[in-house]
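Shown here: the complex without one of its protein chains, the others still in place.
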Amino acid sequence: MKKSLVALALMGAFAGAQAQSSVTIYGTVDAGISKTTGTTAQIGKRDNNKLGFRGVEDLGNGLKALFHLEIRYEPDTGTIEGVTRPLFQGQSRVGLQGGFGTVRLGRGLTAFQESITAFEPWNGLPAVAGFQTNLQVAGYTSDPLSPAGNSGNRFSNGVWYNSPVWGGFQFNGTFGTKDANGGPAVIGRGTALAPQYAANAQASAHPYSVSVTYNNGPFAAMAATERNAIETKLWSVAASYKPTTALKLMASYQQQDQDHTLRVNPETDAWVIGANYTMGPGKVLVGYGQKHPDGVLKTKEISLGYEYSLSARTYVYVDVSNRKLPVPVTAASDSSLNHYSLGIHHNF
Amino acid sequence: MKKSLVALALMGAFAGAQAQSSVTIYGTVDAGISKTTGTTAQIGKRDNNKLGFRGVEDLGNGLKALFHLEIRYEPDTGTIEGVTRPLFQGQSRVGLQGGFGTVRLGRGLTAFQESITAFEPWNGLPAVAGFQTNLQVAGYTSDPLSPAGNSGNRFSNGVWYNSPVWGGFQFNGTFGTKDANGGPAVIGRGTALAPQYAANAQASAHPYSVSVTYNNGPFAAMAATERNAIETKLWSVAASYKPTTALKLMASYQQQDQDHTLRVNPETDAWVIGANYTMGPGKVLVGYGQKHPDGVLKTKEISLGYEYSLSARTYVYVDVSNRKLPVPVTAASDSSLNHYSLGIHHNF
Partner (left out) sequence: MKKSLVALALMGAFAGAQAQSSVTIYGTVDAGISKTTGTTAQIGKRDNNKLGFRGVEDLGNGLKALFHLEIRYEPDTGTIEGVTRPLFQGQSRVGLQGGFGTVRLGRGLTAFQESITAFEPWNGLPAVAGFQTNLQVAGYTSDPLSPAGNSGNRFSNGVWYNSPVWGGFQFNGTFGTKDANGGPAVIGRGTALAPQYAANAQASAHPYSVSVTYNNGPFAAMAATERNAIETKLWSVAASYKPTTALKLMASYQQQDQDHTLRVNPETDAWVIGANYTMGPGKVLVGYGQKHPDGVLKTKEISLGYEYSLSARTYVYVDVSNRKLPVPVTAASDSSLNHYSLGIHHNF
């Protein structure tokens, strides 16, 4: 019996069921109970919750094709992250890896945002007790022209390059197109009627992000600079040192320059110091940091955390944190916010 | 060649492709043709359509970590369930299981809603011919302060506990936070201008749901009570008996008390009786039930169904049902609705 065209298409489509392709499902479920001054107790998260699909194909001669598609979600309500963010908020990238390094296309964390987390005591977790988003990157946003609600430490429409490692050094670069992405208007130095960037505006300059990392035994360091689609610039330096295998000390400094969109006080600087100490299945996290937009009072945060591993993939945690804001968020609220959380973190 | 930080991150991210983690994909596709009095023939579903991801990790000493992430969708249009429901409408929970029982955090069916389906002749399917949502639970909604369109038999922001089984008895409890969840205003005893619950209101009392189930050979029973975020209360008792292995008889009674939000006639009671009879690959389902909001005429439903198994995972079905409403839905429509459906149900 000969097969016709659609018959062949059906065969092809269904035959694959026997031959699973090399896709790995991975992810994180993190849920806990938390309480912050002035709010009711909540079921919430300490880490980003992920459900990802990834694969690597060996093309021979040291060349590999690779991809990542990473869903983000909220376990307490079952929605995608932030309700309105992209389905693959984590990342959606495809590329090639070889002797020349790794080249990828799509959407993901910028070179700076991906490098800095290694120098943050909560390892870049978006925990309230952590320092990354608000303090460590000086409140900087990598993608201000994406739709409101998208998290701001990624580039859409980007090209990524990671070099091979030479003598402990690695170069990482992310380059964005000017392509408009459906974002909101940005008033900037304009007015509400004539915003500096209209809704769905293109970038006024090519966004880019570069970092150089250095790793040598117990010592690691990073220097990075980034410019986003509305020409806000940031530079950062960071270092970590492990005097013993159990103890990691770390520090970072950042400076953000919003001169292109702010008439007054466009600079913000921030620094974070911290330590991780491992004791058998337990790990202590401690950190302190400040953010100082010029002309504005400082934000200060101090945090203490403890993780207890039930396995290589699963741990329970408790965080205690205090954040002092320059002014209360609302007239009725406090400017000194205590935060407590207790939960479980499971990788799969 | 030494690896730098991002190099290590890339390694870690890609190396995993060789070692599939212990994630199981599971789900249901159910599609059929159905026709109800006054509407055109449709491609629709009889069961919830699911695409789920779950895993169990053995932590040693009888302790396990487990999670479920369960997408719901509409096969006739390819959208997520109800177009606007959460991506993981089925459930999104993570927890620990051990000698103490099972503790989970996140979003899922309440203890009551999860227990009652065993006493419904369509096994809790949301089929038009089934009795669960509208009749069996007396029209009660577990989550009235979630966004409009979310199905109402789950708690968001919940903690679940299932006890071990003692002499056939098991205790199941679900406890919700008061955390606001972006839901609509509920007028209740207020007015349109001053609703009893404003949009995105917090719960006025902690929602909870508890059930006790009993299982002893051919006999099973359940007693449950639940209070939702707007203080509507429900209690329910149910039992089933299998005189032979082929025949299961079942009955349930529910009473809903909306006194907190309704000035008049706040009570609704409902009962459902039914049977399942298995004959080789075939199974007959039959049920009858009534719902009686006080001060309002009764809703009555009678249904007959047949399932024919093509395998342990796949069956075809036909349902015939009649529902008598107190009044027609619209002036032009009938208050006696006949429903027919024919379809295929496939688990994977």
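Observations
Order as written gives the chain letters A and B; numbering starts at 1 within each chain.
Following the convention adopted for this analysis, a contact is a pair of C-beta atoms (placed from the backbone, for glycine too) under 8 Å apart; a residue touches a chain by one contact, two chains touch by 3 or more.
These numbers were taken from a predicted model, which means no experiment stands behind them.
Across A:T102, A:T141, A:N157 or A:Q254, the residue that sits in touch with the chain not pictured is A:N157. Listed here are the subunit B residues that touch the chain not shown: 22, 24-27, 29-33, 40-43, 51, 54-56, 64, 66, 68, 71, 73-80, 83, 87, 97, 102, 111, 114-115, 118, 162, 164-165, 167-170, 172, 211, 213-216, 220, 222, 310-311, 313-314, 343-344, 346-348.
One chain is missing from the display, and on subunit A it is touched by residues 1-10, 13-14, 16-17, 19-23, 25, 53, 55, 57, 59-60, 63, 65, 67, 69, 86-96, 105-107, 146, 156-159, 177-179, 181-182, 202.
Operating definition for what follows: only the chains that are shown with their structure count from here on.
Centroids of subunit A and subunit B (each the mean of its C-alpha atoms) stand 35 Å apart.
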